[in-house]
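The structure appears right after this line, and notes come after that.
Note that one protein chain of the assembly has been removed; the remaining protein chains are unaltered in position.
Order of writing sets the labels: A, B and C. Residues in every chain begin at 1.
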């Protein structure tokens, strides 16, 4: 089997350069690649285009990169849990492209599946459709949306093996598997890295062929954005 | 949770009618819905269009339906392990549409994912491209292929629960999950049916929302088409 | 006149046994509390879960298990987890029977606006555009008028659209209304104590009302 293990986040992201386009997995703060974000902040790489469903909060997730003005453009479906984001957007420092969440996911999948474009009804008749090709199939209009083209995909999994196979846990799966398939280079950080052969082949969500670098992350905070609970009677 | 359990194959296929289009999971004889095929033969429904990667062998799989002249048209990527198939094809009794295996899989996926058409380079410049729209993206030509429209998808899984969730085993997975997503009505037969809650949500390959009817099959033969072995030293 | 829970309670009666349902943020979330006994419903959360359960007991929160509103939740026996592409795949292929979401405006031809107010910080459409473009059955849960007292049921939407010609039913604090296929709002039920005239005054879009519009029952 081919060994994909690197020493850690710093090595994994070492060749990410100013101006690169990155996909970052996660939904809200759930399933985000915490270690790689920390390493990107440390490295100080700038002018990044980030494809990520959300933009973190002020002091966590992609918010940390925004604080350091490392992001030139965000491509997301929902943002603004984040005062610094709002400030940069309103001041014109930050460019934001808002696209429907399903379109975001499917444009990732299209890249991973080698499909140059897909059709979706999301956004037909809205400003999202501006400048896009509309095509009717069976009496219904669809927009043609292009596959993303990202230099790097950075994902977070629960378990991974040395061959790059990934297993995600619960809803921290979200965008991670589709982004993992879509990067020219895919970097995976995992909570637990095991030897090839330790994962059941039937349980693997992302086959190792899609993953170029893998490492076991450290000190996961896994912050909860909206802690909602009920009390026992 | 919504209960999808039916009594068995006869009930599951009871409303399949002459002239329907069926998707049948499996690759060769691996992962085919043996119980439903037996029930379809017993029911004697005719003029079926079958979307299936292969057409079985003379005395097993879809071959059993061919013996009874129940199939009007096969849509497959590879056929002909089957003398009766060849006879019917050459005599003009059976219509066959051969399409690339990846196109077959992706047209199933397109239906399941609500995408009316997809683009694939498979078949560009060949007779498969005849009459199809060719479109160039980034300097490469692609064919536009339409999502399948099947009345029923019939799949075989290893384990399933009463809510219709499915887990496949090893390479018997193949076309089953993409077809399961693609049928207007999806019927799943499983080797072991368990109560909802017995399967780990992270291990489920096909969420129950795609499955309309499920039952525990019986007497699985799981015939091996090419028994290849090595001998211990 | 209904409160938010009343709106949710009335909408819950639209849910049929065996439905897969996607609930938006706000009033729609409350609907889960009023699903009648004996009605089996599976809630989808578009971040990748079928079979959303209640909030966890205190101390049992799991950072890896949230809903589309980023709230900590639980699974139920029979739940399944999947990625975002499959989640919107099942939405696009209409495997979700009913979508319930909020709105800023609905037009008499079923257009909806619920994601953007020009001049204000725009947070994004999230999954709303996918949901409204694909769902076979969409109910809007909203107040009949906005904070300025202006009707939210309009001849045409004034705000940027989320989707066109997609809303089938609206439940407000005043009424239940269907959007007619040919255009216009058809008054189906009045909230307890609310007159047809009152509803007509609160509705800028074309309103069709029979002489005898029943008062809704919430039980």
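We take it that contacts are C-beta pairs under 8 Å (C-beta built on N, C-alpha and C of every residue); 3 or more make two chains touch, one makes a residue touch a chain.
Bear in mind that the values here come from a model prediction, so they are computed numbers and not experimental data.
**Q** In the complete complex, the chain left out here touches which of the visible ones?
**A** When the entire complex is considered, the left-out chain reaches A, B.
**Q** Which of these touches the unseen chain: A:16, A:30 or A:111?
**A** A:111
**Q** From the listed residues B:120, B:165 or B:186, report the one that touches the chain absent from this view.
**A** Once the missing chain is taken into account, the touching residue is B:120.
**Q** Considering the whole complex rather than only what is displayed, give the residues of chain B touching the chain that is not shown.
**A** Considering the whole complex, chain B reaches the absent chain at 27-31, 53, 76-80, 86, 89-90, 98-106, 108-109, 120-128, 158, 168-178, 205, 222-232.
**Q** Against the chain that's been left off, what residues of chain A make contact? List them.
**A** With respect to the unshown chain, the touching residues of chain A are 1-3, 111-115, 161-163, 165, 181, 195-198, 201-202, 204, 207-210.
Definition applied: only the chains that are shown with their structure count from here on.
**Q** Sort the other chains by how far their Cα centres are from that of chain C and give me the top one.
**A** That would be chain B.
**Q** What whole-Å value do you get for the distance between chain A and chain C if each is reduced to the mean of its CA atoms?
**A** Here chain A and chain C have centroids separated by 29 Å.
**Q** Per the centroid of Cα atoms for each chain, what is the distance between chain A and chain B, given in Å?
**A** Here chain A and chain B have centroids separated by 33 Å.
**Q** Which residues does chain B have that touch at least 2 chains other than itself?
**A** In chain B, 113-115, 201-202 touch at least two other chains.
**Q** Residues of chain C touching 2+ other chains?
**A** Within chain C, the residues that touch at least two other chains are 49, 75, 81-82, 85, 88-89, 91-92, 134.
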